[in-house]
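Note that one protein chain is taken out, while the other chains of the complex remain in position.
For subunit A:
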Amino acid sequence: MAKITFITQDNISVVVEGQSGSLMALAVENGIKGIDGDCGGVCSCATCHVHVQADQMQLAGEASEIEKDMLELDDNVSEFSRLCCQIEISDALDGIVLTVAN
């Protein structure tokens, strides 16, 4: 079980718990605003963009090559950007804070 915090663009923090599956699926399940997940989680749409807190990048891990390329579609990409459909939930993510990019 991992506790995950999403901070949406209207600055609301939502803490949710997840066991398995992707962070995108968890966000959609919990109706997190700004995570649309239009492609269903296959790294094709870039509508699940989050910024990871700088000191937690090692928890989230690095984006794959295709994910990095896809992130370039979004204007507000940063070195802390991830497409959260590409992050699998595990206990290791406990406490992670993600700011929804859009």
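Just so it is clear, a residue touches a chain if its C-beta (ideal position, glycine included) is under 8 Å from a C-beta of that chain, and two chains touch if they have at least 3 such contacts; residues count from 1.
What we mean here is this: contacts and distances are computed from a predicted model.
K.L.:
According to its UniProt entry, is the unseen chain "Manganese import system permease protein ScaB", "Lactate utilization protein", "Aspartate carbamoyltransferase" or "Pyridine nucleotide-disulfide oxidoreductase"?
P.N.:
The correct option from "Manganese import system permease protein ScaB", "Lactate utilization protein", "Aspartate carbamoyltransferase" or "Pyridine nucleotide-disulfide oxidoreductase" is "Pyridine nucleotide-disulfide oxidoreductase", the UniProt name of the unshown chain.
K.L.:
Out of A:A2, A:L23, A:C48 or A:M70, which touches the unshown chain?
P.N.:
Spelled out, the listed residue whose C-beta touches the missing chain is A:M70.
K.L.:
Touching the hidden chain in the full complex, which residues of subunit A are there? Just list them.
P.N.:
Output for subunit A: 21, 25, 28-31, 36, 38-40, 42-45, 65-67, 69-70, 72-73.
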